[in-house]
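What you see is the complex with one protein chain gone and the rest in place.
Chain nomenclature is as follows: A and B, assigned in order of appearance, with residue numbering initiated at 1 for each chain independently.
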Amino acid sequence: MELVTEYIQFWQERFSTIMSYFGEHIFISLLSVFLGAIVAIPLGIYLSKTTNNTIQTIIFNVSNIFQTIPTIALLAVMIPLLGIGYTPAITALFLYSLLPILRNTYSGIKSINPEVIESAKGMGYSSLQRLWKIEIRLAFPYIMSGVRVTTVYIISWTTLAAVIGAGGLGGLILSGLGFNDKFYIFTGTFLALILALLTDLTLGKLEKKVAYK
Amino acid sequence: MIRLEKVKKVYDDGFQALKDINLEFKEGEINVLIGPSGCGKTTTMKLLNRLNEPTDGTVYINEKDISQMDPVELRRQTGYVIQHIGLFPHMSIAENVGAVPTLLKWDKDKIDKRVDELLNLVNLDPETYKTRFPSELSGGQQQRIGVIRALAAEPPVILMDEPFSALDPISREQLQDELLRLQKEINKTFVFVTHDIDEALKIADQIILMQGGEVVQKGKPSEVLSNPENDFVVDFIGKHRLEENRNSIPNVDEVMMEKPLTISSSESLTNAYESMKQHGVNSLVVVDRGELKGQVSIFDVIDVGVYENKLVKEVLKPFEQVVEIGTSLKVVLDLMEKNNAANIPVMNNNQFAGMVTRGSVVELLASVYANSQREGA
């Protein structure tokens, strides 16, 4: 009981700080995924269409490499180019978000029954109409699940923003670890969890609204 | 009318898919392309909506070279049904059926009406089915939708690529029957690819049998059955079918002369006589604008006097017997025997369609015997 009172008091005292960390976290994670989606979805569609295997291999390998570079190393490389704060943090997270969205988009388009494509072509859909009215609609569940999964893990990875001066809930968690304050750790983790759940729920609803049965 | 002229198709790997195709698809008929796999039948069909482009040669539709047309436009004017249906799983039945009209920007009410009409055409209740999705329909129902989707924008030509081959035998039979019924109602030109000879024999007006990128034989099913071009055709059709065909008694359509000499009843006897003399026949069928009046024979004319100023109608004799198209030859032969008639006219809905004569019967027999001799050899 005493713990609860103390925790409430913690929130009252630190409310505006917590909210500013939380706001940074939302901004960084959602913007990263948004940028990732804007780049990776068209790129994934392009890769599914191109017959140039070299380009496919290169792009998949490059986006794969981004996934495997240790964060600190990646960020250290970025400082001379992008400085510190939001820019390198968002750039790094953006790079991390590419591969899963790319993969899902690619396999979403690839998973479409070729008969459906043949049919659409034979019926007189132009390639743009086919892409927009048939292929993207059919690949949508795949693309969305790529975006959802990516969003959830980028929200958790956004804690790394705190190591390059961009703040976010990682700031609360690392502070808590640093000076042994469980309220900080709990609050940071809890808010990241809530954010991930809410975003997943919202994207899920959006997906249901747009996708076919 | 669709015409292929000197069409060749060579793939990048050097495979010669079509060697030198010269072909006409008859308007308002079901043209069936058939042959073993790899024979070029699907390749040929896909030339017609430019899913395939010929390496050489020209495809004309109504005398227009289709390589000069916009492929997307061309495809919208050409119905297309494929083997695995290819319905759009994310669209309702109504959206699927209305897909091409939507592409053609018909207005909504018109599309709606058309969709209802088409669903009724294949006995699917619009209120029940319009809002459903393809996955909620049986295979047979899905392919019905596939077929009416191809008909939606009233294309003059409909291409069907083995449309029923994935269905169970009962649904397949039903759809074949429905296609035949539909064809009678809408009178479109169908180009239908299949590898199933029974299907081809059942639905085709014209069968085009292909092998190794070439047309081996084309004609009416009965012609192909009774007069296979070579051993390949015999093997492909199967001896048991040819046997069956020989043992089965054909109907009059296959025996009759389609265009016997006719004369109008208001012509003079002199003209009748001249016509008979010129063509070396001893009688003429008297037909007034398709209506059968009777016949006039050389003996009647001579009896009356060739140069008397009389008209055909004054000497013609009405036929004692007529038969409807589709009647078995057995019935006709019985009638000829009983009445000692040299010929019996064949009627189609009260219109004169042709004539079974002793000569045409002999011709049929000859073709069957010639055929059996080769087979026996």
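The rule is simple: a contact is a pair of C-beta atoms (placed from the backbone, for glycine too) under 8 Å apart; a residue touches a chain by one contact, two chains touch by 3 or more.
Here is the rule we use: contacts and distances are computed from a predicted model.
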Self-check item: Which of "Substrate-binding region of ABC glycine betaine transporter", "Sigma-70 family RNA polymerase sigma factor", "ATPase" or "Carbon monoxide dehydrogenase" matches, in UniProt, the chain that is not displayed
Solution: "Substrate-binding region of ABC glycine betaine transporter"
Practice problem: Please work out which displayed chains the absent chain touches and list them by label. | Solution: A
Quiz item: Just one of A:Ser32, A:Ser63, A:Ser97 or A:Thr159 touches the chain that is missing; which is it?
Solution: A:Thr159
Self-check item: Touching the absent chain when the full complex is considered, from A:Ile26, A:Ala40 or A:Leu75
Solution: A:Leu75
Quiz item: Tell me, which residues in chain A touch the chain that this view leaves out?
Solution: 17, 71-72, 75-76, 79-80, 83-85, 156-157, 159-160, 162-167, 170-181, 184
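Everything that follows uses one rule, which is that only the chains that are shown with their structure count from here on.
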Practice problem: Report the inter-chain centroid distance for chain A and chain B in whole angstrom, where each centroid is the mean of the CA atoms. | Solution: 60
Practice problem: Mind listing the chain B positions that touch chain A in their complex? | Solution: 49, 51, 72-78, 80, 82-91, 99-100, 103, 133, 135, 149-150, 159
Quiz prompt | Residues of chain A that touch chain B when the two form their complex | solution = 113, 115-116, 118-126, 129, 134, 137-138, 211-213
